[in-house]
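Below is one structure, written out as structure tokens; comments come after it.
Note that one protein chain of the assembly has been removed; the remaining protein chains are unaltered in position.
Chains here go by letter, A, B and C, matching the order in which they are written, and residues are numbered from 1 within each.
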Amino acid sequence: MKKPSWLRKEYLRDIVFNADTPIGHRIDIAIIIAISISLIIMFVETLQGLHPVVKLVLEVLEMLLTLVFTIEYAARLYSAERPHSYAFSLWGVIDLIAVLPPYLTIVLPGARYMLMLRSIRFLRIFRIFRLFSFIDEGHMLLRAIGRSFRKIAVYFLFVFVLVLCLATLMYMIESGEPDSAFTDIGTSIYWAVTTLSTVGYGDITPVTFGGRMLSAFIMLLGYTLIAVPGGIVTASFINETNAPVRDGRCPRCGSKVRKNDRFCSQCGEKL
Amino acid sequence: MKKPSWLRKEYLRDIVFNADTPIGHRIDIAIIIAISISLIIMFVETLQGLHPVVKLVLEVLEMLLTLVFTIEYAARLYSAERPHSYAFSLWGVIDLIAVLPPYLTIVLPGARYMLMLRSIRFLRIFRIFRLFSFIDEGHMLLRAIGRSFRKIAVYFLFVFVLVLCLATLMYMIESGEPDSAFTDIGTSIYWAVTTLSTVGYGDITPVTFGGRMLSAFIMLLGYTLIAVPGGIVTASFINETNAPVRDGRCPRCGSKVRKNDRFCSQCGEKL
Amino acid sequence: MKKPSWLRKEYLRDIVFNADTPIGHRIDIAIIIAISISLIIMFVETLQGLHPVVKLVLEVLEMLLTLVFTIEYAARLYSAERPHSYAFSLWGVIDLIAVLPPYLTIVLPGARYMLMLRSIRFLRIFRIFRLFSFIDEGHMLLRAIGRSFRKIAVYFLFVFVLVLCLATLMYMIESGEPDSAFTDIGTSIYWAVTTLSTVGYGDITPVTFGGRMLSAFIMLLGYTLIAVPGGIVTASFINETNAPVRDGRCPRCGSKVRKNDRFCSQCGEKL
Partner (left out) sequence: MKKPSWLRKEYLRDIVFNADTPIGHRIDIAIIIAISISLIIMFVETLQGLHPVVKLVLEVLEMLLTLVFTIEYAARLYSAERPHSYAFSLWGVIDLIAVLPPYLTIVLPGARYMLMLRSIRFLRIFRIFRLFSFIDEGHMLLRAIGRSFRKIAVYFLFVFVLVLCLATLMYMIESGEPDSAFTDIGTSIYWAVTTLSTVGYGDITPVTFGGRMLSAFIMLLGYTLIAVPGGIVTASFINETNAPVRDGRCPRCGSKVRKNDRFCSQCGEKL
């Protein structure tokens, strides 16, 4: 007996994995809308004092969406060229986590597992990153960040060491005070990050004269430090933007381009 | 019988719509001053513990200004080439909202409508944007932002997705605590935006060890993220500023300009 | 009878007004050190719980410094080419305010004037700006800011209008709540500036859902806005720094310079 066409692996694969075919594109948009709705439901369910009827409607809606996601997961698993590698890939695991909790509530009854399962359910938020498969613009942004990656990493290491030193000094100064908010170095590190990043919640603040002077120094430092990643990324951006004009080379593949070329003749990059 | 000259549509139109004629320019300035005064009155009226005499003076002044704005609105409606399209344009609606409330208090008496009408009155704040009709400098600013618009939009989408993920993770970690400030995901999103933007009110703060470590991570992330729109806008600005010198082309229309030209010969853009 | 040399106006003028002569330079440094000491005394005197002996020592020291400043003020007034224009210049008024209060306490006895005179005394802080007469480096900084001045002014006008609109909207949303911190539009403006500048004290925070969503929007806006003056100043800086290399002209006077010149041949600007 011949399989119906929509059951053939190649056909399914086109639909669920390939957003370039017309039907695949439409299915992709439908899935993203379904994900968005399921996230909104998840968010609304955390509100306190919901009417029981609203709660019921949300739960039914969620069950339907879970069914849709289950079918999608099954289709992906069935049609994948290497089902094994999909199942254990990051996306495969996130897709599985997104559908599993409701079924587990049936298999593992009782309030004990309930809470943990509800908590795991929140991880489906990561499915929202699918959204980025639609955007071309992100490319240049990521490339500029990618180019600066090592410099930014070194910079972060420097900030991290600075945070450790400042947190330890503040603990030395402030922990002697009665009712000090600096109870341990972990708290002190949290405070140092809050201050250096100029967030400044104010839940932990210095009260001694020495502590306040050190804080003022840290803030002025943070003020200058905040400029450094900006300088790195901006320098990278300007190089990125100006490169084709200045040295007549494609910013992607490095091959020569002429002044009036609008696309690289070797790799098709838009100039 | 012949209409007096100030009643002819063409003449009125020159006065109320066209700021280029000498009289239109003077009327325009007078209207902006009147708007500013009416806004100051509106602000002062919200102060608590005003003397009854001051209150009365302010109300009389406001009534007079409302009369002026009514005449202006009528003149605009009467002299507009297409009165219909002016009445339903954004500016038309704002102008109407600015004059309507006092008249409605006569038509709809009683305290019930009073509060709503007083509230609507505040929307006249948007008339202040008229101010920008006077400034030439804003052009380059808006063009630089406009050029970067798509990149900034993609960036904001990225920040928004990040905010959703972080808010959900923090809700997972913190909501279990007794007396947690993270009561629902809406609150958690508000907290995540407050933190990523480095505002940090401190009305909602993490109390668990895990929550504090995640917060510290978010802050360092926000620290780097803050550099990205800066990089985008700056790159755009520098291109904007350097373009004529570097590639000998007008930044507005793209036609060739010579090195010593001070204005583009095709579109008149100042170089 | 012949005047002694140090009483001749020309000689005195060289000392108190001209920091270029060796003796004038030394006197200038001495005066700045005296100002710094008088400021430190002023700051220490505001501390609560000072020992009476310390208080006495500080008061005696201050009296001596006041004497020094009085002599300096008299010398300036006596030797100035146009004493009248010095006395009514900004610096002349500040110098006068810095020495007057102690003498007024003798003329106007009684506790009534005491407090006001002590308060006026604080205005001598502005004498610290004398410090900048020593620094050459500030030039380029001020020029870069000066070049961007108009653009930054327009930008501030835009931010100001935005602040007014946001403050009014938040007042509309939040003032209806019982115990709302948004008591009047003045407070609301203060809150809007605190939020847009990402300072975020947390003394005034939104409590309604609508208010929080609007706040989150304002913060993301402030996040982008913060990039704009950075873009303006950086673009100006880079032009400032690159200009001599790129277009072979002096950044100060605009005359042509050759590639290996280290100073402009026309105005002596360091390249």
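Going forward, a residue touches a chain if its C-beta (ideal position, glycine included) is under 8 Å from a C-beta of that chain, and two chains touch if they have at least 3 such contacts.
The structure presented is a predicted model; accordingly, all values stated were derived computationally and were not measured.
S.K.: Using the touch rule from the top, list residues of chain A that touch the missing partner.
M.R.: 150-151, 153-155, 157-158, 161, 164-165, 168-169, 171-172, 175, 183-186, 195, 198-202, 205, 209, 212-213, 215-216, 219-220, 222-224, 226-228, 230-232, 234-235, 238-239, 246-247
S.K.: Which residues does chain B use to touch the chain missing from this display?
M.R.: Those residues of chain B that touch the unshown chain are 198-202, 230, 234.
S.K.: Since one chain has been left out of the picture, which residues of chain C touch it in the full complex?
M.R.: With respect to the unshown chain, the touching residues of chain C are 39, 42-43, 46-48, 119, 122, 125-126, 128-129, 131-132, 135, 137-138, 140-141, 144-145, 152, 156, 159, 186-187, 189-190, 193-194, 196-203, 226, 229-230, 232-234, 236-238, 240-242, 245.
Basically, only the chains that are shown with their structure count from here on.
S.K.: Would you mind reporting the rotation angle for the C-alpha fit of chain A onto chain C, rounded to the nearest 5 degrees?
M.R.: Angle of rotation between the two copies: 180 degrees.
S.K.: How many angstrom lie between the centres of chain A and chain B, each centre taken as the mean Cα position?
M.R.: Inter-chain centre distance comes to 31 Å.
S.K.: How many angstrom lie between the centres of chain A and chain C, each centre taken as the mean Cα position?
M.R.: From the centre of chain A to the centre of chain C is 44 Å.
S.K.: Listing for chain C: what residues touch at least two other chains?
M.R.: Expected reply: 198-202, 230, 234.
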